[in-house]
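Showing just some of the chains, left in place.
In order of appearance the chains are A, B, C and D, and numbering begins at 1 in each one.
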């Protein structure tokens, strides 16, 4: 037997464009991922930017997903592209990079994530090899296809540079951060700018036209369904912490309602 | 300023008997407790028996509850009474001890949890003092009142010895484990024995007659409301993992329902 | 998909008696188990007695074995039977308990490891259910068969009580600790007593006669082959630390030999 | 109840300029911060540059300070500005950034720490919201005021560029590192250059003239009092390790003196 080769089909399938429901994970605990992996969620984005993940917990949680055959991606902190190659070595199926505002930002991201000649990723895919069920030469040959690079589009500048960003070889998709986009478009005034909605349509349309995956964070199921309708196929549906708090409050309310 | 003295009112209030909704926690991560502490749940029972808590995570998670002014209790592993005094030193508001089957078991539990002359707890309440807002002499004087000892009633033998267990000085309440009780009453045959329901009434009635708190684990809100109706006031409503998985699946279903 | 149900076939197969090569693990690091799981070793005994494992590392390392479809057992510390049920909840395939010197010791071990009516294990098999691919009722019905209880025979007293120990229902096998047995048989004089060899034959013969598995620690391959010839089928071959040090020294010697 | 909103008054008060006594923390252990938080020290600077803090320990130690209502700041490693936004999300009250030698360095620091339009901090203030007692929109509106950006002045180049650094919008204060300043001013020759003292006066005077906070590390109380006299109001008084070692040696000496 061996690793269940969880990663080998993920990226190719995602590129075909059916709706895929992932989620953002804040809790850096493999037990949480093991529990979530038993739900209908299809993959997990470990959040190293605003969540509590560090390298050790990413390492553990990639394995926790693999145990249930679910791929795990990582959102990087800002300005920490070097971590990108590291989490791929750990077996992550892809990377979501915040604040990719220019084509130069996108090229730098690709340089960490893709082997030559596309990028400059360094060899050492310790766990990525068994987790994809490849040999070493096979992994070298297929890795650029098996792993996903998402560029976050979440500023006015990124919107302005969207065509150039999408044109960077090695960028597999874009991923919209609605809150930061609102903050940027409103010059810091609001988390809920009316300028976000039209931007969502623009990003989805351009991504699809460029043959790239369109991804986004959705704060609730309605928002997710709306984004799907707008053309987003890779949706991070809520967060682990939201799920937990929401059901806890609903359950307390249910008991209090019955026991009046 | 100082610690918010989260513990000082908890036990006295609980003894007055209003319905209190706690929960069992499996995930040994302070971030999870911080998140749960923002919900309407009123306290947390960190599970060292079937959950993943160890001493280090209990230590961290008692602080996480305290940060929101919520008390934290601990369910011990079997045969690990020595941990009882340890978690009280860490600031836990009480202990739920599994498999208390005899008055002797109950006395041993008390010996770990209560200072002389009631028990033989050793002095060293490092964090318990600030967390209750006491001086050292004040804590010595009040600690036996401020911390709670729950004896789990979850075997036929425990039911047989219930009067004797309830009569042990220092036992503040009983806590029913429905699954183990079913396994015991059915000699290992089922998790869902029809003999459990009448036993629940018996335990609640005897506990109240003895002036002790009646506690129980409830697998869902309906079960909790039913237990409240039977006379249970300290209810561990579901588990962190259940909340999270339930809402995750419901959210995925909602999106899939809308996106057909 | 789901957990690869790594445990479900292990115990039944082991009971059939073919030679099974496990090893003792000292290093409490999931990366070590992931690496070892890619070798021809068939299972791992995490050593909580003389190795560096604690609950958190056992929890992580059971998953690391499962990732490669390899079962993981745990050697308990002395006098910590309560941990036995805990590690089974974590998904361990069995427990090796040191210093089982009397039938009473054996019965106490069984009480932690087997559900009623054989023992008094408490219900809460969090990860044991997915790791064996069972439903909850299915796990209750089959768990006593799926998990293994090994009693360590490593003192003169244990040899004297061997028949009674082997007769305890729920004991699945015995496991010899040659060093402690030598210390005991020599009253503390030597790690290498000549009285050990005949004792090895005695234990293997009695175990097989009682229909129980005979296990032992083997310090090197020759010793392992010798034990197999004596009738031992479950052999913990060396330790992680030994493998590593041995190959490191051999590799250095090879380089120094060539570069003289 | 809720978080004690420890941060909301800290920065405004500090800007008013009274003497504030903080300290540098090397030990990455929440228990240490809990203990120190009970002393008269008013805040803590967790040292990720020369101390042993990493992200996980910063996360835990911000909570440990909050438990006593004490704010926690973080000194970043060199060239790790991305961590700045991360520790603010964790609830840190401010950041001390080493080696800010140019206005460009200062602008980059601000970009990580302040929301638009001042900087480009990304939205996701998970624990910063409860720790300051704000709503999400309220935090967006007030965060640039509630959190502090200190630029370390510790090279000849930084002294040369001091006016420009102080003029960067979003820089709340400067913080002098006397040892590095001495090393720089002496071209690596000494930790104790005579050129440091006049530089201290210069930095304090220029900071106050620019309406910015003047901060410094003080190796002992005399040095701290001297710095206060020179115009420094935010003083990191010694280190956790110094306190501990100093009192340990004094206590041993006291016993040896009496028992001669």
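By our rule, a residue touches a chain if its C-beta (ideal position, glycine included) is under 8 Å from a C-beta of that chain, and two chains touch if they have at least 3 such contacts.
The structure displayed is predicted, hence computed values, not measured ones.
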Copy count for the complete homomeric assembly [4 present here]: 6
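Basically, only the chains that are shown with their structure count from here on.
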Any chain that touches subunit D and subunit A: B
Fraction-based call for subunit D against subunit B, same above half, different below: same
Centre-to-centre distance between subunit C and subunit A (centres being mean Cα positions), rounded to whole Å: 41
Subunit B and subunit C: spacing of chain centres that average the CA atoms, whole Å: 34
Subunit A residues counted as touching two or more neighbouring chains: 26, 28, 31, 38, 52
Chain contact topology (line, ring, star, complete or other): other
Subunit A residues within the subunit D interface of the complex: 26, 28, 49-52, 54, 56, 77-80, 98-99, 154-155, 177, 179-180, 183-184, 187-188, 190-191
Footprint of subunit C on subunit A - complex, ascending: 1-4, 30-31, 34, 38, 59-60, 63-64, 66-70, 127, 130
Complex contacts: residues of subunit A adjacent to subunit B: 19, 21, 23, 26-29, 31-32, 35-36, 38-41, 52, 218, 220-222, 224-225, 228-229, 235, 237-238, 240-256, 258-259
